[in-house]
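Report on the following structure.
Just one protein chain is left out here, and the rest sit where they should.
This part shows subunit A:
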């Protein structure tokens, strides 16, 4: 069993502005003020503008704010906001935890989260996968959790293998960081394993592997190490050309619960839907364990998490219980189908800048799980979805607006699965009326 070694040494209480250079103090203060002004003006939660101003005044601000804190970074293509929320709840067993809970996951958001954290000794930060290397340099984290890597907004994002390479190089520069990584994702396993230890049968001592189930395999058929084909059988996978293979996970998911490295099983009762979130809970518990938190103490706190940045939130509207699920890329659509109940389902697709302008990925998603449900479609790019569903043999009904969708379904549950800006549009619509 891996022992949770803690690297920081009890100096946590000394995180205060007094320790910072003057420039950093000013920057930190301006950052907090701007965030408060932004909130007061109704311009969002202020976490981006505040952090942006702070970093303008002192580019080293994030490093100053991180000094002396025990920090966990959580990154990956999918599940990072939810896992961050769950991990912050779990680490909360130890005391107050700073976190960027609004999903502001770039350095400006981290700066803002820490600037308002005062002397809070712990931080759990969600990190956009493109910024992980940079944020590792700035924050000197105690633990980094690597969730998964899959295709996401390919018209501008880095290809999956290149991202894995960036992660790997960053971690190789910091061999003292504890890593919690997904054993089911070949790209993640490769990224988490330092170049010196090609033999995957020897797990590097600082990596804790978890297995949370992986539905999406289409970005890891080619070995990132040697280019050979990766074979799969059941949950196992291995490269046919080199030693890269699935490491034995220490944390696993089983029967609505999580199994820890000692083999102890904990029932995990969440308010968040789906097996996917049990997997996220397992990851959160593994992260918290790196801080010395026992699963026994942390599990009850996970059940207190109700919604995450509006995701999974349920709103009653005209006798319909509307639940919002965010799905941004092929892998997360498969997860959303797992989370959604067998109920009338509205799918909404946009292709604005934050979504990626290209809708080709719709053909990477198999919508067959929706057959038999009443399916409605809307959004800027509903026609792309219509063509996709037609060839997928999923009958659907086109509606112009969210309101029309609500009226089109019988009283009861309405599941809504939407990509990023479509999700924000519907959230704003619900906030406006409720």
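The definition used in the following text is that contacts are C-beta pairs under 8 Å (C-beta built on N, C-alpha and C of every residue); 3 or more make two chains touch, one makes a residue touch a chain; residues count from 1.
Just so it is clear, contacts and distances are computed from a predicted model.
*Asks:* According to UniProt, what is the chain that's been left out of this complex called? Choose from "Lipid II isoglutaminyl synthase (glutamine-hydrolyzing) subunit GatD", "RNA polymerase sigma factor, sigma-70 family", "ABC transporter ATP-binding protein" or "Molybdenum transport system permease".
*Replies:* Matching the unshown chain against "Lipid II isoglutaminyl synthase (glutamine-hydrolyzing) subunit GatD", "RNA polymerase sigma factor, sigma-70 family", "ABC transporter ATP-binding protein" or "Molybdenum transport system permease" yields "Lipid II isoglutaminyl synthase (glutamine-hydrolyzing) subunit GatD".
*Asks:* Out of A:151, A:294 or A:317, point to the residue that touches the absent chain in the complete complex.
*Replies:* In the full complex, the listed residue that touches the missing chain is A:151.
*Asks:* For the chain that's not shown, point to the residue among A:137, A:318, A:353 or A:390 touching it.
*Replies:* A:390
*Asks:* Which one, A:309, A:362, A:376 or A:399, makes contact with the chain that was left out?
*Replies:* Checking the options A:309, A:362, A:376 or A:399, the one contacting the hidden chain is A:362.
*Asks:* Hey, which of A:95, A:227, A:319 or A:395 is the one touching the hidden chain?
*Replies:* A:227
*Asks:* Of the residues in subunit A, which ones touch the absent chain?
*Replies:* 151, 154-156, 159, 161, 218, 221-222, 227, 229, 240, 357-364, 383-384, 386-388, 390-392
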